[in-house]
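Complex shown without one protein chain; remaining protein chains in place.
So that you can tell them apart, the chains are marked A and B in the order they are listed, and the count of residues begins at 1 in each.
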Amino acid sequence: MEVQNLTKHFPILGGILQRTVGYVYAVNGVNFSINKGETCGLVGESGSGKTTVGKLIVKLLEPTKGKIFFEKNDVTNLKGSDLKLYRRSVQMVFQDPYASLNPRMTVKDMLVEVMRSHKIYEGSEYEYAIKLLERVGMSEEHLYRYPHELSGGQRQRVVIARALCLDPKFIVLDEPTASLDVSVQAQILDLLKELQEKYNYSYLLITHNLAVVKYISKKIIVMYRGIVVEKAETNDLFKEPQHPYTISLLSAIPVPDPTLVRKKIILKGEPPDPIEPIKACPFQDRCPYVMAICKEKSPPEIDLGKGHIVKCWLKA
Amino acid sequence: MSKNQSKMFWLDIKFAFSLIKKNKLVVLGFIIVLIFIFLAIFGEFLVDPKTPSKIDFKNKLLPPSRDHIFGTDDNGRDIFSLIILGAKYDLFIAVSVISFSILIGIIIGSISGYFGGIVDEIIMRITDIFLAFPGLVLAMAIASVLGRSFTNLMLALIIVWWSSYARVIRGQFISEREKPYVSAAKLLGLSNFRIMFRHILPNTIYPLLILATMDMGGVILTAAGLSFIGLGPSPFEPEWGSLASSGSIYLFQAPWIMFFPGISILLASLGFNLVGDGLRDVLDPRLRR
Partner (left out) sequence: MLLKVENLKVEFYTYRGVVHALNGVNFHLDKGEILGLAGETGSGKSVTSLAIQKLLPPNAKIISGKILFDGIDLVELNEDEMRKIRGKRIATIFQDPHTYLNPVFRIEKQFIDVLLAHDPDIKKVELKKEREKLARAKAIEMLKMVSMPAPERILKMFPHELSGGMKQRVLLALAFSLNPDLIIADEATTALDVTIQSQILDIMEKLRRGKNVSILFITHDLGLIAENCQRIAIMYGGRVVEFGDVKKVLTNPLHPYTQGLINALLRIDKDIKPVSIPGTVPDLVNLPLGCPFYSRCAYALDECNKSFPEPVIVDGVRVNCHLFARK
């Protein structure tokens, strides 16, 4: 999976005639690539455009600009039956499992429905549904349950099972643990890891929680206001974060060790409003090391080696 | 159905009844509606089904007595029997007008709400046209153009009624289509048809059910109104509105001819409204879990 210069601007409609009066600049020229069997973490705060990137990749949204490649094929403008075929390879797991399951369908109905609509496993849908449930650590007894009869962790397992139904190669995980209790988060992440080892899935993990990325992802991408500000191997990024935003983000994460004394970098100001067009560096208003050039020109991408890329004038 | 599931189902029903029982008026509504439905189905076995054609001028305009507890009309027919036999006409009108309106409403409203854009724009302007006229006036115009008959009366009412259902269903679809379960269904490559009718529609059914029950009373009232002004079926089909209409000229001479059908219309529409109210309380998700 590779994306090039991916851009999405949502038009804002206004006035009586519903004309476009402005844009929400959600994603502004994002580039990255994910190899087979690899996990890539996409990190950012609310409004950073990370979920939009996910939706663009699975084609729930059409990009304004840029291209998406899957297995070397351009999939940016797929339609109709080609799109249906693409969906068998690329799936998405949503943040809130309760909201993404139809409350009026049983687990079995949901799984069988997907198989039927793609005409796969014809005649053995029931057996395959049980197999899928077992694959995500559940069993036959859950087949006839409704979403509200399952615990949060089980619901997320059903969502994963449903995504696996079509035997995809690439899965976008949008905050897979955000709505779960701490005591079961690790279970779900372990399950995802295990499935990846067995079936060689590729993941794009979208999250605001850096600890989740650290646990299951080799590579990490940090986004700020629709722009990739830093890209690196996860371990390198945690050891030596380069972009001032990444540094403050890491320092702001609370650590459950009361003996640890850390210096917090507290950013001033608010995250920028995404309806303002981007001028030069998007982080200039909150950056503690802001320089004159940051307000004039967009920073270049600096390659620090080992795939560690940072977009900042400080490193230029 | 699994054991657990049927247990939940009975708990649901039990809970619903416990809510209904709290409100005496809703219980009253239920009783009225049940009597109404009972009469519509079994009315022919309770009284002489040939009453409408049994014209007996010797006994015309008799006041209520032991033989004719609601009195007789200008043709000497027993009003009590006519009312009981008329129940099925009024129920039939109400049920068919509402179900056809829902059917049309679902088809048009779901397309409009799900796809949005230009399709939605066009469909909604058309419903605007229908909604712009007062319902009764529009129905009157249509019924008088089509001519006087039972089916034309229903047709006129359906033409007036469907647009409000289309609106409601469209609104429901718009609010549902942004929900993650719909995105998930799209992603899984399910067809639009399936997403619309298997996924979204069942989640919009409760508000629809409430509206439909409330509207039953409205349809009965409007239908009666139309036949009262002479746009309804012939006197041999003892629909309550036309019964009342036939009594209007004897208002001072024999008020019972108009009074009893009138009361029946009032009670039936009131009953459905009360039940609708009760359903709203029961089905309101905020009161559950």
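The rule we apply is simple: contacts are C-beta pairs under 8 Å (C-beta built on N, C-alpha and C of every residue); 3 or more make two chains touch, one makes a residue touch a chain.
Source: prediction; values computed, not measured.
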Using the document's definition of touch, tell me which of A:Ile160, A:Leu249 or A:Ile309 contacts the absent chain. A:Leu249
Out of A:Val172, A:Val212 or A:Cys281, only one touches the absent chain, namely A:Val212
From the list A:Thr7, A:Ser117, A:Gln187 or A:Ser298, which touches the chain that is not on show? A:Gln187
Over the whole complex, note the residues of chain A touching the chain we left out. 45-46, 151-153, 181-187, 189-190, 208-212, 214-215, 238, 248-260, 264, 266-268, 270-271
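The definition used in the following text is that only the chains that are shown with their structure count from here on.
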Any idea how many Å lie between the Cα centroids of chain A and chain B? 50
What does chain A use to touch chain B in their complex? 58, 60, 84, 87-88, 91-92, 94-96, 99-105, 113-114, 117-118, 144-146, 148-149, 159, 162-163, 165-166
Of all residues in chain B, which touch chain A in the complex? 1-2, 4-5, 8, 179-181, 183-191, 194, 198-199, 202-203, 289
